[in-house]
Each structure stands twice: as C-alpha cells, then as structure tokens.
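The other protein chains are all here in position, but one chain of the complex has been omitted.
This part shows chain A:
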Amino acid sequence: MTDRPLKQIHLAAHFPGVNNTTVWSDPASGSQVAFDSFRHLAATAERGRFDFFFLAEGLRLREVKGRIHDLDVVGRPESITVLGALAAVTTRLGLAATVNATFNEPYELARRFASLDHLSGGRAAWNMVTSSDAFTGENFRRGGYLDRADRYTRAAETVALAREFWDAAGTGTVRHQGPQFDVEGTLSVPRPPQGHPVVIQAGDSDEGREFAAATADVVFSRHSTLAAGQAFHADVKRRLAAYGRKPDELKIMPGVTFVLGDTEEEAVERAAGIRRAQVSPATAINFLEQVWGVDLADHDVDGPLPAVDPVRDSGLVQGRTSLGDPLEIAAKWRAVAAEKGLSSRELVIEVTGRQSFIGTPASVAAQIDHHVQSDAADGFILVPHLTPGGLDDFVDRVVPLLQERGVFRTEYTGTTLRDHLGLPVPGRP
C-alpha cells in the first residue's frame, strides 16, 4: 500500500437501534420515534459530510418465553416514510432504508424506492434483508415460512426484478418469469435520478458474500479485528471479478461503535460504563437464555455461567438473529470466562460487544484511517449508543481530524449518494 494514494473514507450514521447497544437509561437519551430525533441525527451526519444515514428494521417485536421483550429500546417508525420526511430537511445526505425482501413484492419496492430517489434528488439506498422465520411471518399475508435455502434465491430475484423495473421506468413494461415471481408491470414513476438506488447488503456467510459480490453496491459487515476485516475485504473483493465488476464498485462498510474521551484512560473508563449500562443484570440473563434455551430467571449473574448444557432449538427467544450453535457457543463462552475469571454478566459484556473504536479523537481518527488504508474496510457505519445526540462529539471532534488527514471530504462534491460513494450511474441494458 506504500505507493498508492490515500483512500478516501466513507462514513454512514446508523440511527440507534432496538437492541441493547442503545442505552436508554442515560438521562440524555431522547425519543426513539419522535421526528425531531431523526432530524437531529440526520442534520448532524450531514454537518459531518457523511455519505448516508441508515435506518434498520424489524417486523416483529422480539419475544422471550412467549412475552414481549421489555428490556431494550423498542418501537420505531417505518423507514421509507421517515426518510421521505428527512429528504425535506437535508440536501446532500444519502438516505438508506432497511426493507425486507421476504415480506414485500418487487413492484411495490421498486416504486417506493424510485419515489424516494425522486423526492430526495437521488439520495435513496435500500438495505436489502431477508427473513425466513415463521414468527415474523405471522404479521404478513405471505405468512409463515420461506425455506432458508430460498432466501437468497428470492433476494437475488427481487433485486434483479427491481432493477428491471427501474430500467424500464418511463419507457416500457417489464415481463418477468422466474422461480419466485411471474409478473408484468409498468412503473408510473420515471427512471430514478440515480438510475438504480444504491443497494446495501448485510451478511457474513459464504452465500451472503457471493450475493454481495454479484449484486450489492455496499456491504454492511460486522467483524471484530483488523485481521478479520482484511480477510473479509480481500475475500469479497476477490469475488467481484467473476461478475465483471471492479474492486471499487463495492464498498465494504462494517458497523462499529465508538467512545471518545479527553484522554485514553477516560475513554476506556467511559466505554466500560457504557458496556455496563448496555448489559444490565436482566439483559445478561436474556443473552444467556438466548444461548441456553432455558429459563434462567433465577440465575445469579454475578456468579459463574450456568452449569447445565444448552438446549438446541427451544424457541425460547423469538425474533432475534441466532448467535450460532448453542453448544459450541456455550463451550467458547466457558473457556473465555475461565481464562479471564469472569462472572456471567462480565462474560456477556466481554463477548457481545461490537467492534468499537475507543480513545481520544486523535486516536479514533487514526484507528479509522488505519483500518481503511490497510484494506480492512472502505469506511464505517457508525452506531451511536445514544439517541439523538450520540453522533455530536464524533462530528465535532473526529471528522475534522479525518479531514486534516486528507482522507475525508470537507464538502460534498456531488449531489447524489452514488456521487458520494464514487459509484457510476448504471446504464440501461
């Protein structure tokens, strides 16, 4: 990497989600649903010249032991509608909505994202997720179960079909027959300003990586170390050539948290306090139950991990991404707890954190720059732990340092999200 010019960093702001990363017990924690909260965080991101603003989605409230999970922030508005409103109070910031391909039809998705792209002057992005669980399906016509193996088939055909609709917009009718869809339709919306709204995809599995290489403009990944990031980056970029794509045509942006302090010690101390707030005793038990699959309400979280072995496929916790095979995870967690002498709660704090940049503004700027210049990422999706002020310090204190380093824009140079990401407007086939 010695002779090449500095890579420019891409940054996005994730509105704090409905999980325990978001600390609601802090007195500074505001509404997770009032429009002013969205306006504040989006305005902050635009002031920081971020590439885009990101909204997550979950289509069923999580349940534990057949009851609504009540420990985390819960309740959020519908993404595309919020972004339509934010388009009125921002001028350059990209606007990304997570929308499920399992519980929406391609024609409607294509029309809604084309509409958002027009209303925002070319700033729309679609984070495409899929779901196979019957639990979420209980809220929808489509209902129950999409076979897990069909998830990516449906996802790929959904994106391909949406792009057919965008390409034909204003000129003609799409006739499509595939394994998942047999449709014929004409959008009433002209071709979107970006040609195709930006497609974002999450998913670290082999199948997910291949799908991203074939289809996505941005990958929202999750990895814990520089080395893991580099391995992921190299692997996904390597796959692009098979689809006739160049490495620059796909941006890899892991989700990360961050904690700032005036000194390294202060930042570390503050980060530990945030982790304790994120993992209350009740939340620690909830995480253990998610793996163990049994009721652990009476477990002492200040003592060791449960002595019993986990139960597979108990269905105790619903509406939450699986962490993996319970027996393997329990074995791994026991090893970590034994090695470091951790209580149950300390163990959960230790193993459930996201990749986090912790330090002074200067050291956080240096870490981010180092990850990008070392090809562990092309940029990051920052996940603040506070709504709506959680990004303020980063924009005020870290962004100027990245700009001084010459690795982040000081002004927007284009008007569309594709411009910010350096992605060309796709030609019509």
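Odds and ends about this structure:
By definition in this document, contacts are C-beta pairs under 8 Å (C-beta built on N, C-alpha and C of every residue); 3 or more make two chains touch, one makes a residue touch a chain; residues count from 1.
Here, contacts and distances are computed from a predicted model.
Missing chain, UniProt name from the options "Peptidase M42 family protein", "Carrier domain-containing protein", "ABC transporter ATP-binding protein" or "LLM class flavin-dependent oxidoreductase": "LLM class flavin-dependent oxidoreductase".
Of the candidate positions A:Q8, A:N104, A:T153 or A:Q403, contact with the hidden chain is made by A:N104.
The missing chain, though absent from the display, is touched by one residue of A:D182, A:D298 or A:E411; that residue is A:D182. The hidden chain makes contact, of the residues A:A85, A:L226 or A:V336, with A:A85.
Along chain A, the points of touch with the absent chain fall at residues 24-25, 33-35, 38-39, 58-61, 67-68, 70-78, 80-82, 84-89, 103-105, 107-108, 111-112, 114-116, 118-119, 121, 138-143, 170, 173, 181-190, 280-283.
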